[in-house]
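Note that one protein chain is taken out, while the other chains of the complex remain in position.
And then subunit A:
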Amino acid sequence: MQDLLMHKDQVNEQLARYGVKFGIYKDGKFNERLFPFDPIPRQIESRDYEILEKGLRQRVTALNLFLADIYGRKRILRDGIIPEEFVFRSPGYLAECEGITPPKGIYSHISGIDLVLGKDGIWYVLEDNLRIPSGASYPLIARRLCRNCSPRTFRSNNVRDNRNYGALLKQVMDEVNTGGINVIFTPGRYNAAYFEHSYLAEQSGAVLAESADLFVEQGVLYYKASRDPVKVGAVYRRVSDEYLDPLCFEPSSLIGVPNLMDAYRAGNVAVLNAPGNGVADDKGIYYFVPKMIAYYLEEEPILHNAPTFLPYFPEDMAYTMEHIGELVIKDVAEAGGYGVIFGENLSPAELEKLKEAVRREPRRFIAQTVIDFQDLPIWEDGTQVMRKADLRAFVLTGDKVRVWPSGLTRFSRNPDSFVVNSSQGGGFKDTWIMTSR
């Protein structure tokens, strides 16, 4: 490992050379920044990974069944496992998707599951990201560059190869493809994750397209090639639901494709991930995922949720009010590390204000026990310091549910912060899955 640390600057130079950046909008201006990389990898032992892998497959399978159920028969609601209003009042629920069965019945093809490792050695799921989870490209390219900069490190450590992400993505797209080319549909150059869109297109052999490159005619999605239009069979869209099709969702969207939903509804194109998935990764629905696993799979959940309270339920409201100073309160409508309030950081007056907000809109918030998760070592100015870190694991679903043997480990660069999001200054690490050999 020492060898890799010695080459930290070279790795960062290589990341700069390949333009490994992410964009941030601040004060109305778009800026691109290099994504700070720490060379000390998160290491997950083979036997721990086996459990994690099983748990992730189980969770994503249940979430896909839930989505099929919600936009189909709604058994889970009828059976009273989840209150209806958690579904129909969720901003992620799209009535326009009712009755649509996507190719092969798969809704979440690329799922990003955020986890932390507690000091008790247990993995806790913090969040499911089933819409357009980003981040796989960073450890993917970092691994390649680290191998080039420090080959000795990889000769002396048994690390599972993670460089197959592009091939896995291609496989998933091929498996749901309805006939035609694979396309990665990006909002464009000024999207925060544009590097990822373009890099994954290169790695998976898909065509990178913007809205101006695509059109729908008679219920079929086409790519505007310079000679003749080419049919699109699978579109991995990196455009949010609301902007996907101006004729179906937000009419002012300039980054969508008119009538894309018609082509999808007709079964002429696979859309990865399916529109409407937001209903399943809502922070309120998160509470019910263990119940979904029991309901659909009749299994015990392998992975744990962070202990969560829904102020919607009177007993949880009472608990939240009593312990608000020890809990973390999350606004279900926010993402990217925003809308996360740690009770312990608030003054008595601020706590009262927060209590009032929770009482006023109980469905808008969830409360969670602050998990004392393990810090990870970070190499900073020549010394090792400990920082909070999470793990985004990627689960790809096509004919099979496959877990990518790696993941994006994000860490906080601020010693006093739990927030690891890149948009708030966090950095990233590679995630090594060790082999027993």
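The criterion applied here is as follows: a contact is a pair of C-beta atoms (placed from the backbone, for glycine too) under 8 Å apart; a residue touches a chain by one contact, two chains touch by 3 or more; residues count from 1.
Assume contacts and distances are computed from a predicted model.
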(request) For the chain that's not shown, choose its UniProt protein name out of "TldD protein", "Short-chain dehydrogenase", "A predicted alpha-helical domain with a conserved ER motif" or "2-oxoacid:acceptor oxidoreductase family protein". (result) "A predicted alpha-helical domain with a conserved ER motif"
(message) Please identify which residue in A:120, A:202, A:344 or A:380 touches the non-displayed chain.
(response) A:202
(request) Would you mind spotting which of A:225, A:254, A:318 or A:385 touches the chain that isn't drawn? (result) A:225
(request) Against the chain that's been left off, what residues of subunit A make contact? List them. (result) 16-19, 181, 189, 194, 198-199, 201-202, 205-210, 212-213, 223-228, 230
